[in-house]
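All remarks here apply to the structure that follows.
Yeah, one chain of the complex is gone here, protein chain that is, but the others are all in their spots.
Each chain gets a letter, A, B and C, in the order it is written, and its residues are counted from 1.
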Amino acid sequence: MVNVAIIGATGYGGVELIRLLHAHPKVRLSHLTSETYAGRRVSDVYPHLSGLDLALEKLDPQAAGESDFALLAVPAGVAMKVVPDLLQAGTRIVDVSPDFRLRDPSLYSHWYKQSHACPELLKETAFGIPEWNRDAIESARLVAAPGCYTTAALLALSPLVREALLETDDIIADGKTGLSGAGRTSLTLPYHFPEADEDAAAYGVGGHRHMPEMVQELARLTTSDVRLTFTPHLIPMSRGIILTIYARPKAGAGPGELRDCLAHYYEEEPFVHVLPEATWPHTKWATGTNNCFLAVGIDEATGRAILVSVLDNLGKGYAGQMVQCLNRMIGVEESCGLSLPAAYP
Amino acid sequence: MVNVAIIGATGYGGVELIRLLHAHPKVRLSHLTSETYAGRRVSDVYPHLSGLDLALEKLDPQAAGESDFALLAVPAGVAMKVVPDLLQAGTRIVDVSPDFRLRDPSLYSHWYKQSHACPELLKETAFGIPEWNRDAIESARLVAAPGCYTTAALLALSPLVREALLETDDIIADGKTGLSGAGRTSLTLPYHFPEADEDAAAYGVGGHRHMPEMVQELARLTTSDVRLTFTPHLIPMSRGIILTIYARPKAGAGPGELRDCLAHYYEEEPFVHVLPEATWPHTKWATGTNNCFLAVGIDEATGRAILVSVLDNLGKGYAGQMVQCLNRMIGVEESCGLSLPAAYP
Amino acid sequence: MVNVAIIGATGYGGVELIRLLHAHPKVRLSHLTSETYAGRRVSDVYPHLSGLDLALEKLDPQAAGESDFALLAVPAGVAMKVVPDLLQAGTRIVDVSPDFRLRDPSLYSHWYKQSHACPELLKETAFGIPEWNRDAIESARLVAAPGCYTTAALLALSPLVREALLETDDIIADGKTGLSGAGRTSLTLPYHFPEADEDAAAYGVGGHRHMPEMVQELARLTTSDVRLTFTPHLIPMSRGIILTIYARPKAGAGPGELRDCLAHYYEEEPFVHVLPEATWPHTKWATGTNNCFLAVGIDEATGRAILVSVLDNLGKGYAGQMVQCLNRMIGVEESCGLSLPAAYP
Partner (left out) sequence: MVNVAIIGATGYGGVELIRLLHAHPKVRLSHLTSETYAGRRVSDVYPHLSGLDLALEKLDPQAAGESDFALLAVPAGVAMKVVPDLLQAGTRIVDVSPDFRLRDPSLYSHWYKQSHACPELLKETAFGIPEWNRDAIESARLVAAPGCYTTAALLALSPLVREALLETDDIIADGKTGLSGAGRTSLTLPYHFPEADEDAAAYGVGGHRHMPEMVQELARLTTSDVRLTFTPHLIPMSRGIILTIYARPKAGAGPGELRDCLAHYYEEEPFVHVLPEATWPHTKWATGTNNCFLAVGIDEATGRAILVSVLDNLGKGYAGQMVQCLNRMIGVEESCGLSLPAAYP
């Protein structure tokens, strides 16, 4: 058994971590922190957890540092202030904020409008997609879990970019997401039920923060220039992401070749499912799970490859991914505690 | 390990049973039957289960009878045709259809417009609410699991009726349910997305089939006359039931006394959660789980007691309940395989 | 043409008033007030109105007093501060806040936790249900439009109470409403999309502010004691209310008699539709309109009458009702500008 702290335990990501970990056979939840609800019980904030007797406390890096692992589910700018102390105390970290995802600190200051507090740690950070960085994660002190959109994009594109089956200079990724991605505390108009219900809209058009993460990781797999347009949309559901990607295949690469490449790469992966021809995934298939579903085809008219990638933004796109990384760091099966399929419908 | 057959494995209830049982530590899924999809894999019908390698077959009572247990998730009128053969073969049964819920076969023919095929079995049937019939279920050959509304009503009312804290001759139960209760094959207008979305309506007004089940079970707890008006409504969500019950408290019974009674009865129950004063449950708290949340208060103006009971119609109101019964019959902890809380939100 | 001011023009009720009145053949919108957005255009706040060139200003009772009519769509406690000045200036008013609905100022202070600023005006206020107070509204200086739930309850119950077809001492009204009723500025957790979506819950249990309005108006129609339990629920949709009412019929009153009574009362009414036997209304039928649909039946088991009343909380339950009152005050057809049926689905 290892001791695990959840830093930011009362956000939607935090409570999903509690759900996945409270019954995990190798984990003991040692600290649950919440700046807003410190001193109360988890079940005061989330009555659906009234069966669990868990206390919330203020973040004290000293205290949290006594844990073997810390899972950071905090906003951008907060993680980088806490991470050095935790590492100092010997605690290994999975951080799902954007603070440690971009290797180049100048990119961080460009996109997040603040300079990085500990750029020296960026070099040693492992990028938290186990399917692609298993070994680095296993031994890392600090893992930066990418968010939902980046994970959806990289799982779909990485094999095809690495095998040079796609042109990389004109990739278009059109995303649609449920509204839980905004978190529990963003009580603003776009997430007000009467506004969001029966509505769809684009946001962050022409330059979204997740784009540079996608480009950074794809660029490691190819010597070609990588350029990518990413447009997210809000659609009226709570959980789920569907990312539709358009990219030109390299000369000669047909739909079968693209599908075979994906299937080959993910053959042994428990969480990445490559669908047969003419089957296109539904977000609901992944709800509440760590699964990702991929499909690929070629457009008749333009010859563009069309990739569809589906996952749960709070599952494989957040808490599930963090637990998968944690499992690898602990040295147990990556799927430990993550194997229940979606409750359908 | 026991062998368990799921009869009717591709309905929404069936697939929820698969989800709960495929990883159950004491269960081996021995037969999954589907009249429509026999010969195919479960993942052909439900691609979100593509990680599971499970075959579907036609129902053959002979074959199914080789299993230790059979869970019947079939429509009214089908179960009673299959049950005798299965029992004959020594298979113990949990049936969630209405076929064995009503002890009086004349009530069955009145409400279901057909005569009962094996009325002699009604006497030995255990009513499948473990919180109230634990011992009978443990040794039963045949358990009749009540559906969602009946379970929601009985968990709320049974303690108060047994302790004579409520008048029983004028109970009103107003239910609101998500649309998965209709099942996967009822492709009719009321469940067509554009009709049901952004809509609410009552149905079965003035005489719903679940009412006599509620009355039958309450009548066992009191010598008073039990009369109950039950009006269900469809509301635009997939899962979840909220039942709001209005009943006159017996002279002297205040809100504290009612709440204490519920709390006392369910103190040791892992799945029934009695909420503190002024906390009213949300259906989302129970989604995907075997939990039921109860709250009670007294109306200022009329003195009526108001009870609110919440559960997931496919969880505690269907598959979760069946697994809980099965656990009891097998002789393992009732909560085995059922302890994951809701994925929230 | 009359000059009409909308006080509180940028809430959901205000913008619905703009929609209904900007093309009204007898109305010129003279002032649109908004404390938050004064100085901007309506289309800055609601881009879907970009075809309309309408300016927003701060409320200045002097200026608004130049209008012939003022429609007040402001929160409780605000209207009573503005009304005296407007009346003084000769402006006639339809107010949809609760400030002038309760004739007894002590009830107001009990339910709204503040004393009434101008109790002397309560006597002359007309209660804004034209179907029941047509003459009073026609000549009134001040009309208090009841909100959505009260209108739904009174349209259903008033004929039956007046004709003494129902017992009035034990009426139960179970309401379910969409979330737009909370308004545009209540950016709180219960209306946050991920919380409210796929969820249903009761609120205000055991004593909701709208109950005394219902009782007050019913008591005017009978010499019997009126007691009523009202429990509202939030369900995941934007617009629409369905109110299910349970009341004991007087001896001898069968379902046909109840239905005939309703049908007789509303025979000539353009907005109140009494449905034939065994047809139960859907909230979607009323969406975006000033219509109300009523149905009635008798429960087999208990003999209770069950009434279902459906309307749009922003239509007949708010802005539509205000315009209907305004039409009556102006002296045009009540249906002027209100005749478009629902956009379905």
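Operating definition for what follows: contacts are C-beta pairs under 8 Å (C-beta built on N, C-alpha and C of every residue); 3 or more make two chains touch, one makes a residue touch a chain.
None of the values given here were measured: they were computed from a predicted structure.
Check A:215, A:258, A:314 or A:329 against the missing chain and you find that the one touching it is A:215.
The omitted chain makes contact with just one of the residues C:64, C:142 or C:286: C:286. For the options A:237, A:253, A:272 or A:326, the residue in contact with the chain missing from this view is A:237. Summary of contacts with the chain left out: across A:176, A:259 or A:273, the touching residue is A:176.
Only one of C:16, C:167 or C:217 touches the absent chain when the whole complex is considered: C:16. Although one chain is hidden here, its contacts on subunit C can still be listed: residues 12, 15-16, 19, 22-23, 46-52, 180, 184, 197-198, 238-239, 270, 273, 275, 279, 281-282, 284-289, 291, 293, 314, 339-345. Hidden from this view is one chain, which touches subunit B at 12, 178-180, 182, 184, 187-189, 191-198, 236-238. Within the complete assembly, residues 170, 172, 174, 176, 178, 194-195, 197-203, 205-207, 211, 215, 227-229, 231, 233, 235-240, 242, 244, 246, 280-284, 287, 295, 297-302, 304, 306, 308, 310, 345 of subunit A touch the chain that is not shown.
The rule we apply is simple: only the chains that are shown with their structure count from here on.
Here the chain pair with the top count of touching C-beta pairs is B-C. Our note on geometry: subunit A versus subunit B, Cα centroid distance of 36 Å, whole angstroms. Separating the centre of subunit A from that of subunit C, both taken as means of CA atoms, is a distance of 46 Å.
Each of residues 178, 194-195, 197-198, 236-238 in subunit C touches at least two other chains.
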